[in-house]
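As you look at this complex, bear in mind that one protein chain is not there, while each of the others sits in place.
On to chain A.
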């Protein structure tokens, strides 16, 4: 079985529910008291799909303005971007356009984009019409879903479709930077594909199995 490892970055304004979406997907739960993300949090998710073993490395970024300038660090070399807005906030939807511009400008590798209108359970306070968002998504060739982390709707589907797109992307551009490794390699170290190119001489020693360590006492 072939394996794909993809870097997924979750972007969007603060308070739109990026962390809630990710935790719903990765952890299968919802908490009302999610505290604002500091910098970025890292999650992994593994699945088997269409004969591929897919591993998603999800970077859940902070929406706060002060981290805006750090974003390139997180979306650099990303294979997919989840662009999250809040259906009850027009402003958060307009912010997506800035994100898209920025991604188009700074990311030169092919990237799967997926627009998520979160908080779909708050339909009474809706400010962003579904059609408008869908139209916009089509214009930037992005997938589009309305989601609710609270009610658990749309999220599973969104990540599934993104993964399918990633597989397609891999099949069209085998050298697109999607980390590929043979299955037996994968079991040794989940992070290895990312780090092989920056391995330092001293690291080989440190990587030896731990029993070679002298006892510190």
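The rule we apply is simple: a contact is a pair of C-beta atoms (placed from the backbone, for glycine too) under 8 Å apart; a residue touches a chain by one contact, two chains touch by 3 or more; residues count from 1.
Quick note on the criterion: contacts and distances are computed from a predicted model.
Among the names given as "Cytoplasmic tRNA 2-thiolation protein 1", "Vacuolar fusion protein MON1 homolog", "S1 motif domain-containing protein" or "Zuotin", UniProt records the absent chain under the name "Vacuolar fusion protein MON1 homolog".
Contact with the chain that does not appear here is found for just one residue of A:49, A:70, A:90 or A:138, A:70. Of the listed residues A:4, A:23, A:103 or A:137, the one in contact with the hidden chain in the full complex is A:23. When you scan A:3, A:37 or A:89 for touch with the missing chain, the hit is A:37.
Counting over the whole complex, chain A has residues 14, 19, 23, 33-43, 60, 62, 64-70, 72-73, 76, 106, 189, 191, 194-195, 198, 200, 202-203, 205-206, 210, 213, 215-217 touching the chain that is not drawn.
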